[in-house]
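What follows is a short report on a single structure.
Shown here: the complex without one of its protein chains, the others still in place.
We call the chains A, B and C, going by the order they appear; numbering starts again at 1 in every chain.
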Amino acid sequence: MLKPVCLADFEEHFLKSLDRNARDYFSSGANQEITVKDNVEAFNRYRLRPRMLRDVSNVNMKTTIMGNEIDFPIGIAPTAVQKMAHPEGEVATARAASSMNTCMILSTWSTTSIEEVAQANGSGLRWFQLYVFKDKSVTMDLIKQAERSGYKAIVITVDTPRVGKKLVDDRNRFYLPSHLHRVNATTDTSDNTQSSQEAQESLVHKSTQTMLDPKLTWDTITWVKSFTKLPVIVKGILTGEDAKLAVQHGVDGIIVSNHGGRQLDGVLATIDVLGEVVEAVEGRVEVYVDGGVRQGTDVLKALALGAKAVFIGRPVLWGLAYQGQTGVEEVLRIIKEEFKLAMALSGCANVTDIQLSLLAFEKRYSSKL
Amino acid sequence: MLKPVCLADFEEHFLKSLDRNARDYFSSGANQEITVKDNVEAFNRYRLRPRMLRDVSNVNMKTTIMGNEIDFPIGIAPTAVQKMAHPEGEVATARAASSMNTCMILSTWSTTSIEEVAQANGSGLRWFQLYVFKDKSVTMDLIKQAERSGYKAIVITVDTPRVGKKLVDDRNRFYLPSHLHRVNATTDTSDNTQSSQEAQESLVHKSTQTMLDPKLTWDTITWVKSFTKLPVIVKGILTGEDAKLAVQHGVDGIIVSNHGGRQLDGVLATIDVLGEVVEAVEGRVEVYVDGGVRQGTDVLKALALGAKAVFIGRPVLWGLAYQGQTGVEEVLRIIKEEFKLAMALSGCANVTDIQLSLLAFEKRYSSKL
Amino acid sequence: MLKPVCLADFEEHFLKSLDRNARDYFSSGANQEITVKDNVEAFNRYRLRPRMLRDVSNVNMKTTIMGNEIDFPIGIAPTAVQKMAHPEGEVATARAASSMNTCMILSTWSTTSIEEVAQANGSGLRWFQLYVFKDKSVTMDLIKQAERSGYKAIVITVDTPRVGKKLVDDRNRFYLPSHLHRVNATTDTSDNTQSSQEAQESLVHKSTQTMLDPKLTWDTITWVKSFTKLPVIVKGILTGEDAKLAVQHGVDGIIVSNHGGRQLDGVLATIDVLGEVVEAVEGRVEVYVDGGVRQGTDVLKALALGAKAVFIGRPVLWGLAYQGQTGVEEVLRIIKEEFKLAMALSGCANVTDIQLSLLAFEKRYSSKL
Partner (left out) sequence: MLKPVCLADFEEHFLKSLDRNARDYFSSGANQEITVKDNVEAFNRYRLRPRMLRDVSNVNMKTTIMGNEIDFPIGIAPTAVQKMAHPEGEVATARAASSMNTCMILSTWSTTSIEEVAQANGSGLRWFQLYVFKDKSVTMDLIKQAERSGYKAIVITVDTPRVGKKLVDDRNRFYLPSHLHRVNATTDTSDNTQSSQEAQESLVHKSTQTMLDPKLTWDTITWVKSFTKLPVIVKGILTGEDAKLAVQHGVDGIIVSNHGGRQLDGVLATIDVLGEVVEAVEGRVEVYVDGGVRQGTDVLKALALGAKAVFIGRPVLWGLAYQGQTGVEEVLRIIKEEFKLAMALSGCANVTDIQLSLLAFEKRYSSKL
């Protein structure tokens, strides 16, 4: 078997080894998949202006996020139903994150319980991604579980008042294999099987829609903050306007994200939004980004634009599909080494050396505000 | 048979089921088809800046056009000879429009009479698209028929002083099947058959050319307004200059349209013109747009740029070809649901929430005025 | 045989019917053929802003160039060795130009004599394209022949102090078929046969190089003007700076041309240069353009940018290859009709109605002056 040398190599392995239902679910984006592609391609519109003849004999990638140190500024984004990628699912991911000393964000839609993931993650840094349920007690219970199990932040996804439209999932009538369950989805009404020809829709998506609260507002954020002491991070902010509102509502961090291009097709690539968000928050909260990060230079570019760290989603699933925990570690190791090399070759010995002047870019899209 | 999940799916069905003469006629654009393609692609130069954490539990798509309420701001553009797409033609379209509670614009070149369409449309909202004939009495008669049959506006096409050049129609020597007739074309000299090799041109187009008035001017608009109480809308405006003239000449509405790219190849995509026209009219008349609308986000973008509603042409023909009335309803239902989802995912509970700030865009073409 | 409906159709016919040596010679551009392709593609960066509701029942394409009326502003650019495209060569072209009442520019490298072409052209408008020879008496003699034979202007090509490098001609070792001769090339040392493997170059190009004067300067223009009363037009100007110099040196007209992309690869497309030249001359001399004109809308765009007329080169050769005189007439007829339609559909009844405001464009390349 060919040993992968870059993250794109894992995608090939991943595509080969999973069945169509799973493969399409993980790969797809909303509608025409403009944004899912642009998330990756947009990084090419940012070019590097490396500095020479600085001492980079010791490149230090360490940073802190929400006050916790990690070895390198690349965390694991929350992705659903990881057991569909590998039997060990979230447990494998949690172990890999811990062994590499970076942060893992666990999805509400995990196929492993909050506590079991915590045990696998041990002393590692873990955050919990929260979907807000119609049933407030379910939401509160999830947060309490996360607190008890040592998760260090609540990451509220704010871009899913409704589930995005993915054509392939509609065509496949996406289903969960019968042995898998979304363990936190206590009121899941999908029967884990492919819906009949007549149904013509994904029962999983339908059930998701039914469970989640479409009335999500800034008051929801205030409500969550009122009964947890954990830092609250909002994931899915895509404008400077919302970033300012987030700061005003006391959030502790922002993840610039378009849900991997899976929600609203045609939104800007996250790297194209990052600068605007960073500018809007004026350093008052930490800003992170996910979407399309595939190489060490992508991380460098995101940090140059002001991100404190990036998160990767699909590549972790590719790593899982490849070799479980070892696969995820390999994915992290490769991009970590690429990032280290990119720092060295651009004259940055520490992450604080990574500045906006490192970039030249094509600003393709402008708004009229 | 694969159930279509997006409008592009219908195009495939459509392309398969019709013969070349019809298929090419409906699909083609003028000359090199630059504009017909750009109408669709230009939407990708407009990217979304969605807002989060607004209450979108109730998304209301209702709006009014010319004072009449419709359930969602997506109407049916006028297209010719719909029986060539399905035996029930305009009757099927009229029923679908009515059952979905949106507006249908009937073409002068319909294969069903003005009155018959009105009956099929019932209490639905219908407008009549008018070609101005050399013979003034024909024109006046058409308007009177429309008034009598409950059409609520006259939509004058202003971009066709001559018929555009479509290479495929020239190559196919486009003809109407012998059982079909343009019922309003009382002086039609085409014999509904494919012209001989020697003729080397479409007799339908030639006849059209002969019947229509090439002397169409703003005075024609004044003349039409002088003998009808119906609102008069001009369809085919592509500059701010003409939009201002339209307002000065008392028109009630403007449809920004390039005739689906079928008249003058190389004109700007309609979405690229919309903003300029909206700015020019300064809210004095309603502005609509057609051309290249294929997805819910396209509608969102058009409304963000100031359109009161959009109209779709070819997708309706694809729906007809697919399953007649049911097919058209399915087309409307899919794009309506996509639009609703796009509103929810961009934080818009009502169409009035859809603002210019929702967009970031690449302004590719500028004029030197 | 398929009847061509647009100029691109002729290119297919042309490509099929000629042998590789001739086909490549006519089609090719210099080096990587960036400019030869961009000449055509650049027109797509100019989009139309058509005006509606103007009386276009009578579209008048007539104009004058250098004081002579032509039926439409599309002339025939000078191209070499036309008998290689059709046995009747320049005679066929001259008859077609005359019958269509437009201007033909005869190339110095014609395979028919100046006088014979004049006879075929009859009362038509003809100009003579002049290459300046090292041997001044040859140059003077050519001008005198042109004067005697009723040519109405001398068009001096100024972009060929050396012959451009065409890779395919180098690979083919381009040769003239043995029965053809450049009749004005009195000192031609090429033997009209394909050079041997060892020679590895085109003897035709080598001979051309030897005959032409590489010391061509503005003084040459002054010298030519000193002994002819005919208007002197310079062909090959590509900057505003040179356009101003041309006016200062008393030229009567300028053809913006990059020699069909055959001389210096990487120069701007002519349509991208036209505006700059028009601005520089401030109406003091007439400006024409050739290069990449393939459709009626291309002509419209060129006139909107300020050209008095356009000239077409390769399409005429395609017409020749297709059917000799009839083929050239058909080429001219098609683009003339397309131009007429484009005028009508953009609201222009006369060529003077064609203004810069008709265009929106992408200005891709800028200079730092």
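For the reader, a short list of remarks on this structure follows.
Just so it is clear, a residue touches a chain if its C-beta (ideal position, glycine included) is under 8 Å from a C-beta of that chain, and two chains touch if they have at least 3 such contacts.
Quick caveat, the model's predicted, so the values are computed rather than measured.
Here is the thing to keep in mind: the chain we left out touches A, C in the whole complex.
Set against the missing chain, the residues C:S17, C:N31 or C:Q145 yield one that touches it, C:N31.
Within the full complex, the residue among A:R49, A:K62, A:R148 or A:K368 touching the omitted chain is A:R49. Checked against the hidden chain, the listed residues C:K3, C:R20 or C:R171 yield one contact partner: C:R171. In the full complex, the hidden chain is touched by subunit C at residues 31-32, 34, 158-159, 161-162, 164-165, 167, 170-171, 200, 214-218, 220-221, 234, 236-239, 241-242, 245, 263-268, 272-273, 364-369. Residue positions on subunit A in contact with the hidden chain: 2-3, 5-6, 8, 43-57, 295, 297, 301, 338, 341-342, 344-346, 356-357, 359-363, in rising order.
One rule holds for everything that comes next: only the chains that are shown with their structure count from here on.
Listed here as common contacts of subunit A and subunit B: no chain.
Where subunit B touches subunit C, under half of the residue numbers in use are shared by the two copies, so each contributes mostly different positions. Between subunit A and subunit C the centroid-to-centroid distance comes to 59 Å (mean Cα coordinates, whole Å).
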